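Please see the structure below; I have some questions.
Only one protein chain is missing; all other protein chains are in place.
After this line comes chain A, so read on.
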Amino acid sequence: MTRRVVVTSLGVLTSNANNQLEFTRALRDGRPGISRITAFPTDKYRVHIGGEVHNIPATPFEIDRTTHLALLAAEETLGQTGLTEKQLSNCPLFFGTLSGPAISLEEYVLSGRTKNFLPAKLRLATTVKEVAAKYALHGKVRTISNACAASTVAIGLAFDYLHNDEGDIALAGGSDSFNLTTFSGFHALRSLDPVACRPFDKNRQGLVASEGAGFILLEEYNHALRRGAPILGEILGYGLSSDAYHDTSPEPTGKGALMAMRLALASAQISPDQIGYVNAHGTGTLQNDRAEAMAINSLFTKVPVSSTKSQIGHAMGAAGVIEAIATLIALKNGFLPPTINFQEADPDCPLDVIPNQAREQICRYALSNNFGFGGTNASLVLKRFDD
């Protein structure tokens, strides 16, 4: 018998919101989270904007900022599950990140090793261990590092865990910090927009780097019903594919993206015409948006599409879970979040991008896309919970 997988709790931290409630309002209002970078001096760079998380406690010495953000998002998620410590004890943790403890590695190389430096902070699996330890999660832990699709893949693996009857609950999410490594790299690739994140706009110049974290608690439907948990949405399936094309550029016709979306729909057992909204990867780079638009138009006749990154920037490995959360919030609350900073349509991206203002619209099914370096593609199918 097929097991249904629902989401019963979530927590999120982005450049425009420090919790679920703030994020819901920000998404509906189209509130930008992009501002002048404070993490490090940018006077020698061409780009000075980014999406940093503000108004949170300082990062404790013992942990990296990626772990700090993850712990804060996990606290919101797990703090409202209503599950006891015993019930959580076997909960597995699926976590996605692009660069993990990047700031600690920067500190190690750029500042030299100091007397009090903790090498354990440099381990890529350090975040899952900290989250699991803090909440006494003794189930399996997995760190997935599929570039900018990392936390989408993490959600997919957590979905499989429940769908295949390995357990009744699973925590999935991701985190990445705003760091010099990633910012300088995209700067070198000339993939950063110095003005704003403008996905699908004719004048877009690239992405805006940001940071963030998010977690969702996935739960088997009957388990959630039995304990009276609030159901925030449903995960129907996912699809993964590879471009097999280039280290940093997407396959220009969107073939890989299209395959991931098709596989996600097949996994969810629904047809393209049932999808009422697509939360695009929508980075704002010329190549990504063009390829993704081609893929979307190959699959759908006409579907509203927006990019959450226009508001919060690109949170790298955390982007997938944050955008899945945005999609769940949109489905639950009956609105479609806008693509902000949109001024001029790009003929190469002929999409209904929900420009600048949220649209009140109830959808039952939505798709959330994330793609990454090396040509890794992931799509999730999400459903409004209405039964």
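Criterion: a contact is a pair of C-beta atoms (placed from the backbone, for glycine too) under 8 Å apart; a residue touches a chain by one contact, two chains touch by 3 or more; residues count from 1.
Throughout what follows, contacts and distances are computed from a predicted model.
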Which name from "ATP-binding cassette domain-containing protein", "Amino acid/amide ABC transporter membrane protein 2, HAAT family", "sn-glycerol 3-phosphate transport system permease protein" or "Beta-ketoacyl synthase-like N-terminal domain-containing protein" does UniProt give the chain that's left off? "Beta-ketoacyl synthase-like N-terminal domain-containing protein"
Of A:N146, A:S177 or A:N369, the residue in touch with the unshown chain: A:N146
Pick from A:L105, A:V195 or A:I362: which residue touches the chain that isn't shown? A:L105
Among A:L180, A:V195, A:A345 or A:I362, which residue is in contact with the omitted chain in the full complex? A:L180
When the complex is taken as a whole, what residues of chain A touch the one chain not shown? 40, 44-46, 98-100, 102, 105-106, 108-110, 119-120, 122-125, 140, 142-147, 150, 153, 157, 160, 164, 180-181, 183-190, 240-248, 255-256, 259, 372-376
